[in-house]
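Shown below is the structure under consideration.
The complex appears here minus one protein chain, its other protein chains still in place.
For reference, chains read A, B and C in written order, and residue numbers begin at 1 within each chain.
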Amino acid sequence: MTVLSLKSLTDAELAARVARDIPDGAYVNLGIGKPTHVSAHVPEGREVIYHSENGILGVGPTPPAGEEDVELIDASKRYVTPAPGAAYFEHADSFAMMRGGHIDIAVLGAYQVAETGDLANWATLDDKFPPAVGGAMDLVVGVPTILVMMRHVNRDGSPKLLKRCTYPLTGLGVVRRVYTDLAVLDVTPQGFRLVELTPGNSLDAVRAVTGADILT
Amino acid sequence: MTVLSLKSLTDAELAARVARDIPDGAYVNLGIGKPTHVSAHVPEGREVIYHSENGILGVGPTPPAGEEDVELIDASKRYVTPAPGAAYFEHADSFAMMRGGHIDIAVLGAYQVAETGDLANWATLDDKFPPAVGGAMDLVVGVPTILVMMRHVNRDGSPKLLKRCTYPLTGLGVVRRVYTDLAVLDVTPQGFRLVELTPGNSLDAVRAVTGADILT
Amino acid sequence: MDKSVADLAEAVAPITDGASVMIGGFGSSGIPFGLIDALLEQGATGLTVISNNAGAGETGIAKLLKEGRVARVICSYPRSPGSIWFEKRYEAGEIALEVVPQGTLAERIRAAGAGLGGFLTPTAYGTLLAEGKETRVIDGKGYVLEAPLHADFALLRAERGDPWGNLSFHATARNFNPVMAMASRHAVAEVRELSRAPLDPERVVTPGIFVQSVVEYGVRP
Partner (left out) sequence: MDKSVADLAEAVAPITDGASVMIGGFGSSGIPFGLIDALLEQGATGLTVISNNAGAGETGIAKLLKEGRVARVICSYPRSPGSIWFEKRYEAGEIALEVVPQGTLAERIRAAGAGLGGFLTPTAYGTLLAEGKETRVIDGKGYVLEAPLHADFALLRAERGDPWGNLSFHATARNFNPVMAMASRHAVAEVRELSRAPLDPERVVTPGIFVQSVVEYGVRP
């Protein structure tokens, strides 16, 4: 299989690649899962303010063992601390920040991304598996820059980058850029456009595991 | 003129009459003008919590001279103090209290009240006179018990209690009870119904200065 | 004014079978575990539970689900690590589920508390969760009309309360608690510390007008 000849970034390498694109002074929401690792990789000297939808702006590092506060967590339910300049607030205010366009960047995981920028990251087609939408739909309509970070293909080798999503959508035409273990792609009016290949991969090999065209 | 033979309550007597009907534990909004005087007359032993739409619940008495705080005022722009148990909040929250049905009673002044409970208290028909609506329209749609206190007639002797208001409306069918210097009247599906005449007035004399029927 | 009640049992006594009950909390924070346990003991059943999550492990909402007290769940994120009782009841078809985007859930609750008849939100436009709902396009952007979400009761968790019902919160335990207080006919708050003196009016997050009773429950989870 073609997929086996590709060289994947590790999760940490992927997080570091995304982090490079987070500018100083940005207000950023990190989705649960892989995106939470981005904050650990933001280059020194940049002050990034993290929003967590459960009511904190200015999420700081994990507390030392033994100093956890069960009532001070992020949206992934991990223990956190307040960064300097942090604020606490309730849920309606928190989602006003998201929906109202105040957050600059959100980094989200995805099941599927379409070349139109459609995002599917909340429900599969499995009836038995109860759907759980959380705050993803609010983020994608309000945050001007939606970045997706994910594996380029599913475990079975099937593509996650598609002409059209087959899973229920989170939002229409919302994704700006996709970071995978194989490539970085912008979503343009013409479709996916290559920004860069991750080290050791050829465009042909990446195209072979992508369910849509890649423009260059 | 008939109006001259009537015996009017003073403003203080009228305020005291309204105050008698404010129960212990009520959340009350007092409109600007005459209604602000009601709080001074609530009988001893009752704890009434006053809401002022500019962001305080638990309005206390006027501060002593020299201790005024220009940033601690009520909706009539009078200096106030916080009562025990008071809270400060912003405008959207303040009007959520009003519109959302959380305040029990509002006491408002009026230009006109119709037998249908329609209230006119924000604009006249004078084009030169700029309209100023304030919070009255929000109060009347949200507060279940709207009490009006006003003079029974205009200075020129014309009635303020009418079959239909001639001034622009503040709200439709919202007034529960009207306290005037001549009588207390409930608004019922059948129209105004007499609760009591103020001392020294006959029903016939009051009817003569009222622009709608008074049921007994 | 004294809205304090002596114990958790008295606080949840008014809750009847079939009631709709908002329950504050997100993840492990801001959940009124004391009140939920008291509600279990009290026995009310056939409940509609409105909460962000549907419980995890064997505590809180998970315990209500385990004991079969819940007929319907309205939430944004029912499936979490350890949400086994929710999953069991859901797979067995024993509970009705309404999934609402988290911000829409918060805003629908706030709208109820604020006396609004509904609002237009861009959230979920063009998705499965907007199916059957009225939509409109304004200046090229699609919106979904969402209705206010009221409840009979709210169970809240706060850090500090006073006899007037004023509440303040600790860190991210604030979450849904303030809007739920606004949207329910009868809001009950368990507070870690019940102060007899009034809270500082500048530090009140939920003014007492939104709270019907307060009970001290000192345990911090």
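One rule holds in what follows: a contact is a pair of C-beta atoms (placed from the backbone, for glycine too) under 8 Å apart; a residue touches a chain by one contact, two chains touch by 3 or more.
Remember, it's a predicted structure, so these values are computed and weren't measured experimentally.
Q: Quick one: jot down which shown chains the absent chain touches.
A: Visible chains that the missing one touches: A, B, C.
Q: Using the touch definition up top, pick the residue from C:A6, C:A92, C:I138 or C:A197 that touches the left-out chain.
A: Of the listed residues, the one touching the omitted chain is C:I138.
Q: Using the document's definition of touch, tell me which of A:A86, A:V195 or A:A208 contacts the absent chain.
A: That would be A:A86, which touches the missing chain.
Q: Which one, B:L72, B:A106 or B:L162, makes contact with the chain that was left out?
A: Of all options in B:L72, B:A106 or B:L162, contact with the hidden chain holds for B:L72.
Q: In the full complex, which bits of subunit C touch the chain not displayed? Write them out.
A: These residues touch the chain not displayed: 107, 111, 114-122, 136, 138, 141, 143, 168-171, 201-203.
Q: Just the residue numbers, please: which parts of subunit B touch the chain that's not shown?
A: 52-56, 69-75, 77, 82, 88-92, 94-95, 98-99, 123, 128-138, 141-142, 168-172
Q: What subunit A residues would touch the chain not displayed?
A: 25, 27, 47, 49, 51, 56-58, 82, 84-89, 92-93, 95-103, 141-142
Operating definition for what follows: only the chains that are shown with their structure count from here on.
Q: In how few steps can one go from subunit A to subunit B if every step must land on a touching chain?
A: The fewest steps needed to get from subunit A to subunit B is 2.
Q: Which chain has the mean of its C-alpha atoms lying nearest to the mean of all protein C-alpha atoms shown?
A: Located nearest the centre of all protein C-alpha atoms is chain C.
Q: Select the chain at the greatest separation from subunit A, using centres from the mean of Cα atoms.
A: Farthest by centroid: B.
Q: So the centre of each chain is just the mean of its C-alpha atoms; given that, what is the distance between subunit B and subunit C in Å?
A: Once rounded, the distance between the two centres reads 36 Å.
Q: What positions in subunit C touch 2 or more of the other chains?
A: Only 110 qualify.
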